[in-house]
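Shown here: the complex without one of its protein chains, the others still in place.
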Amino acid sequence: MKKMPKWADVLLIPAINLSLAFLISGLVIWAIGKDPWVAIKTMVQGSFGDSRGLGYTLYYTTNFIFTGLAVAVASHARLFNIGGEGQATVGGLGVALVCLAVPWPHWTLALPAAILGGALFGAAWAAIPAYLQAKRGSHIVITTIMFNFIAAALLGYLLVNVLKEPGNMAAETRSFPPGAHLPTFHEMLAPFGIDFNKNAPANISFLVALLCLIGFYVLIWKTRLGYAIRAFGQSESAAVYAGISPVKITIIAMLISGGLAGLMAINNVMGEAERLILNSVEGAGFIGIAVALMGRNHPVGVFLAALLFGFLYQGGAELALWESIPRELIVVIQGLVILLTGALDNMVRAPLEKLFLSFGKGEA
Amino acid sequence: MGRQETAAPAIELRGISKAFGPVQANKDISIKVAKGTIHGIIGENGAGKSTLMSILYGFYKADSGEILINGIPTAIPDSQAAISAGIGMVFQHFKLVENFTVLENIVLGAEDGSLLKPSLAKARKLLKQLSEEYELRVDPDARIENLSVGHQQRVEILKALYRKADILILDEPTGVLTPDEADHLFRILKGLKDEGKTIILITHKLREIMEVTDTVSVMRRGEMTATVKTSETSPEDLAERMVGRKVLLRVDKKPANPGRNVLEIKNLRVVDDKGVERVKGIDLTVRAGEIVGIAGVAGNGQSELLEVLGGYAKATGSVKLNGVELDLTGKHSDGKSRREKGIAHVPEDRHSEGLILDFQAWENVAFGYQDDPRYNRNAILMDNAAILKDTQEKMERFDVRPPNPRLAAKSFSGGNQQKIVLAREIERNPDLLLVGQPTRGVDIGAIEFIHQQIVALRDQGKAILLVSVELEEILGLADRIAVMFDGHIMGERLPHQTNEKELGLLMAGVNEGAA
């Protein structure tokens, strides 16, 4: 009984999937008359070449860690939370309200409050789909999609009619007080004599994201709640037998998921824009799906996948700037990654398993 | 008509082999089945019977080997080819569309032309003929989901006959039938045989083989170990060939020594999600130090009874454990509360309830007891090391093979999976143990061990409620037998004062004593 070794499952298959996604992306670039090689060089140069690029890359990475973990935690309960976009949008509202409510004296006070605000608002936005799934059997995929649209409409309304500063033409809130300014990498690294680019938006939220990765690991594999979440995700009927309440776990898992998505706002709203604007999430909620899929719902995988998408995002911006390839190329790559690592996984896996099986027989 | 003796057998299989990944399900199997006979294939669960027949029906493709129908080599790449070759199959799990009518199910795949109306009209006529000819009466306009399993099975047979099958394969057809319904089925099969049809009957029940077959093949671990004339063999002989060694079909145990009432059930009623009453007011008592066996055909309320006692179905009525009323509807009617009260539960379906197949053995040992202080460091963190250690010890005591706590549950054989569940539940030292189908899908070697463990727990003075659809198991293991039919308890019997025939009648809802 020789099965596929674990390293092949964890490393080889994602690597092949990813290479295929990039190969096809390269073909797309070639097909629209650009040079894929130049494109890659531009992307790498622009995202890792200097501390400005790196700062942007890590800024995006931070967003994707949050949304990736949000999707991953729901996935462990076998819930497909496709509503990260809406939850992050509403989380942004929470963070903005917290930041604007008080003339914060220092970020060390503002950040914990904002974390709470973002997580609570994000969780609240996930709570209704969670309730409907748990109690009414409305499919969570459908309801979370609907809630994305509702969130966009809600935020549009609030920004235009309620939160907008009088006299300002743009639909946005006033700027947050200076005390709510989060330290950027430039400010954090200066005391150590490292000169990080001043304009790069990477900030202390990155460290919060790293803490969330560790917290996620502990939650899922070391705690009773995580055990219950995984058990429920594997088999609902077995969970019921074991006295684990499906309603409770569905709701808790979705609250954590929505909370993580909402947390993203400390990075993009508080750390970067320092005010709430329309469409500040920029699709990060959806990228979370790709990140969780690629990362196999494991924190290490999520981190690496988030880094990859951070690179793609920043690199994509550079491409748009220097090579006049539309930023939407990133959306194409994102689609390809989801398709190949998620839906077409068996295309690579099945032949590979056969291959390992025949090797196994050869040895025996 | 009559039986034409042709030289060529109706079916001949030559050197069929089939592997599922690393598992060799069929190894170089060859048989011949003469035309106009009933041929039995007997073997333990997982011996490869169903796989072999699925190959014959084109459901799976064999890795190697040859199929001859009436002496002609025939390729059967899919079910369509099998149907054209005159083969029909009644699967163990019926292949019917639940929300279709009988007629629609019969026509499906055998329509004439692209419009439905003429096909349905034609089928209606033919169906009437067939059902009268073979005593297979069923309402053509009834929806499948509203039919009893016995009637659903008739639809499956009619489906095959409608497609003009000459060879009929039945996979474990009596698993869901009462002895009475089974007898009716056998009469039909004999009638079909007299018409010159060839029938292959797959079963793991020796009684059926002896009763209806002309010839029988025995399968063990993917291999065909013997093919003999039924008249020239005996149940003991077949059992030995099935398992490969002499087996004890009876359970060794001392007479019970029952004590106080542990479980007292009064007027228990269960209504399912669809609003159907599944348990219709039953009374039952289980005392310390005895095994009460619930006999019955699957689907007569036994599962619901276990679910209520296990804490995951709502009910009305009264259930007392050690004199204390259990919560049947409220907050405390869940598995967790039941365990805290001293009820352990080996569920009927270990794949969908008792185990999480993708979890490792140690994670499964904590399953249901995830809140046990011994398994937790504090209110939040679990103590994985403690669980691992406990698992290691349990695996040794219960002889689980391989004794590797880090192996996923799905990698163990059925018997070893069941031992893991049993170890987890029995070692909780419960006052009441619920056991559902303890030996379903378990190899014979492990059956003995499992039975011994259950009896040992009884001898420690624990109350045990056993539900099994295997009459033999009930008769061998129980100290008292209650028979369930249609949500009622038809009667209680003592094992030494009853027999299969009497229990069979009760299982069919016939209570001679009361009548």
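Think of it as A and B in the order they're written, each chain with its own count starting at 1.
As a working rule, a contact is a pair of C-beta atoms (placed from the backbone, for glycine too) under 8 Å apart; a residue touches a chain by one contact, two chains touch by 3 or more.
FYI, contacts and distances are computed from a predicted model.
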Could you check which of "Stage V sporulation protein K", "Sulfur carrier protein ThiS", "L-arabinose transporter permease protein" or "Aminomethyltransferase" matches the UniProt name for the chain that's left out?
-> "L-arabinose transporter permease protein"
Touch with the missing chain holds, among A:54, A:219, A:284 or A:338, for A:338
Among B:74, B:105 or B:417, which one is in touch with the chain left out?
-> B:105
Any idea which of A:35, A:50, A:195 or A:328 touches the chain not displayed?
-> A:328
Selected residue (touches chain absent from view) among A:22, A:48, A:80 or A:322 | A:80
Selected from A:20, A:93 or A:128 as touching the chain missing from the view = A:128
In the whole complex, what residues of chain A lie against the chain that is missing from view?
-> 28, 32-33, 80, 82, 128-129, 132, 136-139, 141-143, 145-147, 149-150, 153-154, 156-157, 160-161, 286, 289, 293, 325-326, 328-336, 338-339, 342-347, 350
When the complex is taken as a whole, what residues of chain B touch the one chain not shown?
-> 20, 51, 57, 59-60, 78-83, 89, 91, 93, 95-100, 104-105, 107-111, 113-117, 119, 159
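Simple rule for what comes next: only the chains that are shown with their structure count from here on.
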Euclidean distance of C-alpha centroids - chain A vs chain B, Å = 46
Contact residues on chain A for chain B in the complex?
-> 1-3, 218, 222-225, 227-228, 230-231, 234-235, 237-238, 240-245, 353, 357, 360
Residue numbers on chain B that touch chain A, as the complex places them = 21-23, 310-312, 334-339, 345, 347, 349, 352-359, 363, 366-368, 370-371, 376, 380-382, 384
